[in-house]
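== chain A ==
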Amino acid sequence: MISLADQLLVLVLLINFILLGTSRLIFSIRAVAVQGVILGILPGLIHPFSWHLVGITVVIITVKGFVIPLLLVRAVRSAEIKREVEPFLGYVPTLLLGAVFTALSFGFAGRLPMLPEHQNFMFVPASIATMMTGFLVLTTRRKAISQVIGYLVLENGIFIFGLLLAEAMPIMVEVGALLDLLVGTFVMGIVINQISREFSSLDTSRLTSLKEE
Partner candidate 1 sequence: MTNITVINGTIHIFLALVMPPLLLGVIGKTKAAFAGRVGAPFFQPYYDIIRLLQKGTVFSTTTSWVFRAGPIVALATTAVAALLIPFGAHQSPISFDGDMILYAYLFALGRFFTMSAALDTGSSFEGMGSAREATFSCLAEPTLFFALITLSRLSGSYSLSNMLVNISFGVWLNNGAALLLLVGGMFVVLLAENCRIPFDDPNTHLELTMIHEVMVLDHSGPAFGIIQYAAALKLFVLGAFFVHLALPYATGNPYLDWGLFIISMLELAVVIGIVESVMARLRLIRIPQLLVGATILAAFSTLLVIR
Partner candidate 2 sequence: MFAALILLPLIGAAITWLIPYDRLRPKVLALFALAHLGLTIQMLSSTPPVSPDGWFCLDALGKIVLLSTSILFLACAVYSIGYLYYRRERSNRVLCVALLVCLSAASLVTITHHLGLMWVALETTTISMAPLIYFNRNARSIEATWKYLLICSVGVALALIGLYFLAYATIVARVEPSLLLDDLIRDAAKLSSGWVHAAFVFLLVGFGTKMGLAPLHTWKPDAYGEAPGLVGALLAGGLVNLAFLALLRIYQLCLATKEILFFQNALIVMGLFSMIMAAIFMARQADFKRMLAYSSVEHVGIMAVALGLGGKAIFGALFHILANGLTKGVLFLSSGNIHRSYNSKSTDHVRGALRRLPWSGGLFLAGFIAITGSPPFAPFISEFTIISSTFIQGRMLIGLIFLISLTVIFIGMAMTVLPMVMGEAPVDSETTSYRDTVGTVGPPLILLLLVFLLGIWMPAPLMTLLQDAAALLEVHQ
């Protein structure tokens, strides 16, 4: 089971690289959706069966795997844009950075005071790497959608870490967090629509009228 979880985590990392590498928005949204589904499966693999677990799984898969991506896709369609052109930092450099961060996170996780039973897991490095990916997307991408995606990836990274401490996290908080994520993304979706209507583009480099000069 654990090994399967690790393979899934590798998949997650791969998706991170896809996100860093691709310019097509729809595609990256789908990628995030897949990542969400995987995250939904993961708890089932590492915790013993319980209805609570099933509930969690279902909720996560629906929210992260379907609802949020749908929202985003709608936003993209309404804004009728296809791809992220000229990001602040090119794809190759971001990919390289992503690789470096991932490597670093593996190194860093090795030196963390983990529980022995977690030592040989890939959870912590994977989560850190995913967070880093989120940061990268947030800081290097130009389109509003991409930034939302970055935020989602960041959340995913956090979620992976959360898997280690399900027993500390009562269900109510889990659901609340998810709900917040959902609503947050929903609102972001609305705002994105407004942006595309107001600026006739999703290019956040246009959103720089508020500044000190």
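A quick word on the picks: all candidates are chains of the complex that A comes from, given by their letters.
One rule holds for everything that comes next: a contact is a pair of C-beta atoms (placed from the backbone, for glycine too) under 8 Å apart; a residue touches a chain by one contact, two chains touch by 3 or more; residues count from 1.
Everything numeric in this text was worked out from a predicted model, so none of it was measured.
Screening 1 or 2 for touch with chain A: in this complex the touching candidate is 2.
Residues 112-115, 131, 138, 144, 147-148, 151, 154-155, 158, 161-162, 164-165, 167-170, 172-173, 176-177, 179-180, 183-184, 187-188, 191, 194-195, 198-199, 204, 207-210, 212 of chain A are the ones touching candidate 2 in the complex.
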